[in-house]
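Here's the structure, in structure tokens; my notes come after.
With one protein chain withheld, the remaining protein chains of the complex are depicted in position.
Order as written gives the chain letters A and B; numbering starts at 1 within each chain.
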Amino acid sequence: MTGGRTSGVIFTALIASILFAPLSTGHAAEPMGEVVVGNISAMTGPTSGTHMMCQSGSRDYLNYLNEEKGGVSGKDGKVKIKYLAYDSQYVAAKAKDGFARLREQGMEILTHCASGHSDALMMDYEQAKIPLVTGSQGVASLWSDWAYGNYHSGIANMIRTWIVWQKGEWVKAGKPGGALVLGTITTDEPYVPLALWDIDSFVKEQGISLVKETIPKGTTDASPQLLRLKQAGAKQIYVLSSANGAVVVLQSAKSMNLDIPLTQCAAATLGDVISLGGPKLAEGYQGEYFFEPMSENPKLKASPGLALARELWKKNHPNQSPNDMYLNGILSGMVIAEGVHLALNEVPPDKLNGETIKKYGFDRIKGFSGMGLTKSITYTHDDHIGPKQVRYWVVRNGYVEPLSDWMPTTTFRIPKK
Amino acid sequence: MEFIGSLIISGLMNGAIYGLVALGFVLIYKSSSVLNFSQGHMLLLGAYIFWFFKSSMGLNLYLSLLLAIGVGFLIGILIERLTLRRLIGQPLISMITVTIFLSLVIEGFVSLIWGSYPLQHIAIFSNRCFNIGSCVLTTQNLYAFGLALTTALALILFFRYTNLGLAMRGVAEGHQIMQGMGISVKKILNISWGIAGMAATIGGIILGSTLGFRLGLSHIGLLAIPAAFIGGLESPEGAILGGLLIGLCESIVSGYIGNAAGVPAAFMILIVAMIFKPYGLFGLVKIERV
Partner (left out) sequence: MANTSFYPPSGVYSDQYKKDMRIIKTKTQMVMSIAALIMLFVLPVLPYVSGYVLRLIIGAAIALIICLGLNILTGYCGQLNIGQSAFVMVGAFTSALLNSKFGLPFWATFIPAGLAAAAVGVFFGIPSVRLKGLYLALTTLGAQIILAWVALFGFPITAAGFSVDPIKIGSIVFNSPQKFYYIAIPFAVVMTFFAKNMMRSKPGRAFIAVRDNDKAAEGMGIDIFRYKLLAFAICTFYAGVAGSLLVHYMMWAQLESFTLQDSIWYLVMIIVGGLGSIEGTIFGVIFITVLKEIVFVIGPIAETKLSFLPMGAGSGLLLIIIGGMAILFLTVEPRGLAHRWNLFKAYYRLWPFGY
């Protein structure tokens, strides 16, 4: 087919259309009374499912505010929120490109679903003086004065808090066995070394021992590693993996009739695991939540925030089963709205920008709970972590039920550089 | 003792799945000399189609399996007709690139119809397990292993003793020679891609029921590549064996060194092995003439 006239014409047409396509995306001017919120997530690729849920949550909530209440209002005026998003394709360079593009379109607040690609953005948003509101911190956002979290207290605190809880329960039960041995099973994902940062000194401080095992990402069987944990005498096991790895661990555990309770880290929620592996597989699985779970449990009464979230889900995604990461996005949206609202109490809409929203808005958030969706969030001058409270839940009969009360998390920060 | 036993079993079970995927790989290479980078995605598509029949349409398990495998066959043929047919005679590297783009298209197609979020779980295998000491064999493992071996055996016999198999091996040597002998190269290519599609679907169904039906299923293609290579790219029995070897190696190394060192170690051993046997264990040695 080479050399023919027609192929030449097709070819030129193809090339021309491809080359000129990006030029057609114009620059947007920002009308008055509008605040632009930008989202950078991996919309294609294997993590896209989770990222899209977060994005959808914050978008749906902010659109709801625009439609039902005409936007966000304060003493000095009212603004609509415009929500823009870019696909980082899970690559740091593209995330930075997306940031640059969003800045050109007038973005004043950034939100993202964190992964390795998003830590690179710290330089950008600090330089541009744009606050970041995220439900999913990478490491960098804990270092930055411009980042505001609303979910877990940092990657390294997930297992630390769990250890503190386990130790507390063990002490309450009268220290059976004399010494406490805990286990953790991880997959070989990039955040795992961060989650386990300097864990040995922490464990030594607490006076217990921790056995660590790793499974390769694509494996279908974790029984050798679970066997070793059992032989080491672990009383409880923490699963540091996404829902995919958790399903493999659960299956191996079930087939081994392992009687050691397993707990899922916040990298996935119990809802995700039930959906991916089935309610029977997830029976008895423990996990942590920093807000209330999305799945309907007839025994629990939903807070107003959760009820609103469920309504928004039904309205915007009628044919899909509800998902917890959606709540993550909704909470970010709520924090953004609260920040803009507080800022509007001090400055008029045309003076709203990243700096003023941070100074008069986010920095003043106190006791914010997202209509009961989470425990209260207060940001102080050196603490933007978030609610700093966690609750442990367990799967019973396909429903997620509370296992413990709300308790404070640890607040360890991975040292910079 | 029981630790290494459980490692071996775990490795063999994983390896059986790699072997199944590698089989599809080898089939396509044997007949069209193309390294099919979209094998993992064909697996993904097959798994999702099975999910569609079982979950969305609520059909009976066996009917869904049959339908899915049938559709897998058709998908293989479709891919071959639409894309590679036009590239017969073109440089090999272009065909490989087309399979790379094809994987994008398949991923896009799957996202378009079912979304990028993992699908609801389907239980296929019962929860019964067999215990050997404290090592465990689930029904899933046994099915995967059994299926992989049966498919391999069937294909080996097929290639060696049937006319069609012989024709496929001939097509791998040279398309023009075969056309000169009156064998329809088009039909042979169709069939081999169809079978590869079927193998991918079977592998996808097994994997999907273990790991869940999600986009990440396509990544198994990565580990199937060394499995296909180590056995020799022209040998189906080599593919299965290679898969088992890779699975074993991965499991044992990860078990003893920890930190999931199994995968890079498998590659290292593979590279060293290939220095001694450059065409794989059972591959055809290319005689080069100047």
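The rule we apply is simple: a contact is a pair of C-beta atoms (placed from the backbone, for glycine too) under 8 Å apart; a residue touches a chain by one contact, two chains touch by 3 or more.
Please read all numbers here as calculations on a predicted model, not as lab measurements.
Asker: Using the touch definition from the top, which of A:Q320, A:N353, A:S369 or A:S404 touches the missing chain?
Answerer: Checking the options A:Q320, A:N353, A:S369 or A:S404, the one contacting the hidden chain is A:Q320.
Asker: Identify the residue among A:L84, A:V181, A:M371 or A:M407 that touches the chain left out of the display.
Answerer: A:L84
Asker: So which of B:G58, B:P91 or B:G182 would be touching the chain we can't see?
Answerer: B:P91
Asker: Which parts of subunit B face the unshown chain closely enough to count as touching?
Answerer: Its contact residues with the unshown chain are 35, 37, 83, 86-87, 90-91, 93-94, 97-98, 100-102, 104-105, 107-117, 222, 225-226, 229, 233, 259-261, 263-264, 267-268, 270-271, 274-275, 278-280, 286, 288-290.
Asker: What is the set of subunit A residues that contact the non-displayed chain in the whole complex?
Answerer: Interface with the chain not displayed, on the subunit A side: 1-3, 7-8, 10-11, 14-15, 18-19, 21-22, 25, 27, 43-44, 48-49, 52-53, 56, 59, 84-87, 89-94, 96-98, 100-101, 103-104, 115-117, 119-120, 122-123, 127, 139-140, 188, 190, 193-194, 197, 316-317, 319-320, 414, 417.
What we mean here is this: only the chains that are shown with their structure count from here on.
Asker: For subunit A and subunit B, let me know how many angstrom lie between their CA-based centres, rounded off.
Answerer: Computed from C-alpha means, the inter-chain centre distance equals 35 Å.
Asker: If we count contacts the way the header does, which residues on subunit A are in touch with subunit B in the complex?
Answerer: Touch list, subunit A to subunit B: 1, 43-46, 48-50, 52-53, 187-188, 212-221, 223-225, 227-228, 231, 243-244, 247-248, 251-252, 254-256, 272, 275-278, 280-281, 320-321, 323.
Asker: In their complex, what parts of subunit B are in touch with subunit A?
Answerer: 2-3, 6-7, 9-10, 13-14, 17, 86, 107, 111, 115-118, 120-123, 127, 129, 134-136, 138, 140-141, 144, 207, 210-212, 214-216, 219-220, 222-223, 250-251, 254-255, 258-260, 262-263
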